[in-house]
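Removed from the display is one protein chain of the complex; every other protein chain stays in position.
Order of writing sets the chain letters: A and B. Residues in each chain are counted from 1.
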Amino acid sequence: MSVTSLLNRFKSASANPTPSESLALSQLAPSILNLTITDSPEQWALYESLLLSTLRTGDDTSARLILQRLSDRFGNDNARIMALQGIYDEATATNNAQLEEVLKNYGDVLKDDPTNIPVAKRRITLLHHLSKKSEAISALATLVDLNPTDAESWSQLAQYYFELSMYSQAIFSLEEVLLILPNAYNIHARLGEINYVAAEAIGNSAGKEVVEKLEASLKWYLRSVELCDGYLRGYYGIKTVTAKLLESKISASHRTIPEEKVNKLNSAATVQLHDIVTGSEKGKKGFAGYDLAEVAAAKELLETTP
Amino acid sequence: MARSLPSKLLIAFSSLLLAHACYSAHEHSLLSTTATTPPTTPSSSSSPSTPGTPTTGSSLPLDITLETLISVSLLLVGIISSGWELKPISLRNYAGGVESGRVLVDGQVKRGGLFGGLEERPGFLDVRKQRKEFTEWMKVQG
Partner (left out) sequence: MNAEERDLFLNPIVPENLIANSKTISDLHSLSSSLLGIAAGILGLESYTGFLFYLLGTLFVSTLIVTFVMGGKPEVYSRGGWKDVIAADVTGGVMGFVLTWTLFFGLVRV
C-alpha cells in the first residue's frame, strides 16, 4: 500500500477511535515502518498517527522506534516532537509518581518557553487527567489569553467548564469559537445542547429562565441546520427542544416564539429525522455518512415521542 | 476522476472515427488537387487563380463532414461524462453532503463532518484514558 492510501486509512478513523479500529491501525505498524523513508510530509504525518495508535494499543516498542525516527528527523527541541515525546511518556508511565515527573517536565519546558503551545496543551490534558480540574482550567484560560485565535483550545475550555456544570462559561467559550469559525455548524449544535442541559439543570421547570434557555437552545439548533442541510444532530435537538417547549404549558406567558411556530418546527424536524432514519436503515447510497449510533438514537426518539 | 467503462469505450471509438475522418479529408484534398491539376499548369494550381471556384474546404463531401461532426460530438460527450467531480459551493449543501456521505472528502466519507476537529481536539488527546479503554476491551475479547 502507498503512503497516501495508508494515511487515508488513518484519516478516516477519528481522534477517538473504537478499540477494534485502534487495533487494526496499530497492526499496520510493521508495514509502515518497513517502507523506505522518503522524507515526504505525508509520511511524517503517517508516522505521527501511527505513533498515537501504537500507544493506544500498548505497542510500546514500535512507538519508541517511530518516536526515535521522528526526533532524528526534526530534532528533540521541535515543539511538536516534544509533545509527542510527552504523550509517549504519559502512556508508558506505570504509576502516579512517574506521571507527576512528566508533569514536572512539562512545567520546566514551559518555564523556558511559555509559547510552546503543543506542550502547554499536553500539560493541561495531564492536569485534567490527574483530576486537577481547576488547575487545568486556569492553565487553559492562560493559554487562550496567550493565543486567543486557537479554536481548539476554546472548545476544550468549554468542555472542561461543561464537565463542572459551569454552563454560562461553557457557552461563552463556544461563542469565542464561533467568532473564529462562524460556520462551525457542529459548535452551533453543541451550544444548543449546552443551553438545553442548562435549562434542565434549573430545578423549577416552568420559570422564565428555563424558557429563555430552551428558546436559546432552539435558535442555536436552527442555525446549525441552516448551515448544514440534513444535520442529524441538529434535527434531533430541534425535536427534543420543541417537544420540551410544548410540554411545559405553564410557561406560555414567558415564551417569545409563538406556539404555532414551535409546532411547525417540531413536525418539520420529525419529517427530516424520519427521512434520515429510513434512508440509513435501507442502506441508501446518500446516507452512508451518518453515524449508526446517532441514527439509532434518532429512531428511538421518533418512537417514544409522537 | 474515475472513468467508467462506457465513457472509455466511447472515447476510444470516437477517437478512431475522428482519426478516420481526418485521414479521409486528407485523402480527399490530395485527390481533388491531383484531379484538378492536369487542366491547369503546375504554376497556377497553387494559387486560387480562377475566381468563383469553390475552395477545397467547402467541397468536402457530406459523408466526411458528417463523420467529423459526429465523432467530435461523441468524443466531447465521452470526455465530459467521464466522472468529473464538482463540489457544491454553498456551505449548506456541502456540509450536508459531507454529513450524509453523499459528498466525499479526499475520496472517502469524512466522519465527524467538516469541523470535526473542534470536537475531537487531537491536541488535548487523553492517551492514558484511551489506553485503559483498550486494555479493558482486550480483556473482554479474551
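The criterion applied here is as follows: a residue touches a chain if its C-beta (ideal position, glycine included) is under 8 Å from a C-beta of that chain, and two chains touch if they have at least 3 such contacts.
All figures in this text were calculated on a predicted structure; none of them were measured in a lab.
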Which displayed chains the hidden chain touches across the whole complex: A, B
Missing-chain contacts mapped onto chain B: 18, 21-22, 25-26, 29-30, 33, 55-58, 60, 64-65, 68-69, 72-73, 75-77, 79-81, 84-94
Touch residues of chain A, complete complex, unshown partner: 182-183, 226-227
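Operating definition for what follows: only the chains that are shown with their structure count from here on.
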For the chain B and chain A complex, residues of the former touching the latter: 91-93, 95-102, 106-131, 133-135, 137-138
Residues of chain A defined as touching chain B within the complex: 8, 11-16, 19-20, 22-23, 52, 55-58, 83, 87, 90-91, 93, 117-118, 121, 124-125, 128-129, 151-153, 155-156, 159, 177, 181, 183-187, 190, 226-232, 276, 285-291
